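Left out: one protein chain. Kept in place: all the others.
Right, chain A next:
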Amino acid sequence: MGDVCHTCTACGITKARSLRTQYNVHKNSENDLVIALAGNPNVGKSTIFNTLTGLRQHTGNWPGKTVTQAQGNFQHRGRNFILVDLPGTYSLLSNSLDEEVARDFICFGQPDATIVVVDATCLARNLNLVLQVLEITPKAVLSVNLMDEAKSKGIHVDLDTLSRKLGVPVVGTTARTGAGLDELKEKVFQIAHGYEETKPISVVYDPEVDEVVQQLLPKVRPLLYGLNLNPYWVAMRLLDGDESFLQSLTRYTQRGELWQEGDMALCPQ
């Protein structure tokens, strides 16, 4: 029933559902929520993944890529969450295969929420990726991990101030012991359902850049109908001449390709 219309720009929800299947993410129930797990390499991302999902996980490859994909499930408040572990990256913009996979899933996999794991002992370096994720999606939760290591190094992270400045929930975690993971699950639950509103910090660009972006926006917006993607960010990628992103955008929004599935007859338009 849900996959009636893959093509129609008027029904984003069903379209998003079909996009997810391109990533081998299959829901068992309509109520399942899909959560992306992003972060720099070596921040304990996999420990968080393993602790949350336990043995309820399976691994494979990202479709068409020799990049490992791990998926697992966890339950919270009676709901099932499908956690998708993304490759560890410092950025989503430099064009390595790992970054492409991570970026594409956050952009086109339409996760209900994205967890960004950062290293409490070198926060500054990690915040680059955080800002990049927040530019794409407001549905994000920050997990400041390795809190125990930070503490033993005498580093104190002011989680409340960080949350206020970033405009998204911030949870301190120590994945090794499981500390903070219950709170993380609760925040993910809130954000994925839209119970808690976020207002992510917006990166301010130079006036001359902004001016050109404003000119592009009216043309970019219609392309993104049904995709939960920030048009400003997309316009910036086009200005960057980001070929890899353009290819992905074409692939995932390509009306022609999806039309082949022959569901147009059911489309209300």
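As a working rule, contacts are C-beta pairs under 8 Å (C-beta built on N, C-alpha and C of every residue); 3 or more make two chains touch, one makes a residue touch a chain; residues count from 1.
In this text, contacts and distances are computed from a predicted model.
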In UniProt, the chain not displayed here, chosen among "Heme exporter protein D", "Ferrous iron transport protein A", "(2Fe-2S)-binding protein" or "SDR family oxidoreductase", goes by "Ferrous iron transport protein A"
Check the options A:Asn24, A:Asn73 or A:Ser91 and report the residue that touches the missing chain.
-> A:Ser91
Of A:His26, A:His58, A:Arg125 or A:Arg221, the residue touching the omitted chain is A:Arg125
Spell out the interface residues on chain A facing the chain that's missing from view.
-> 90-91, 93-95, 121-122, 124-125, 128, 241
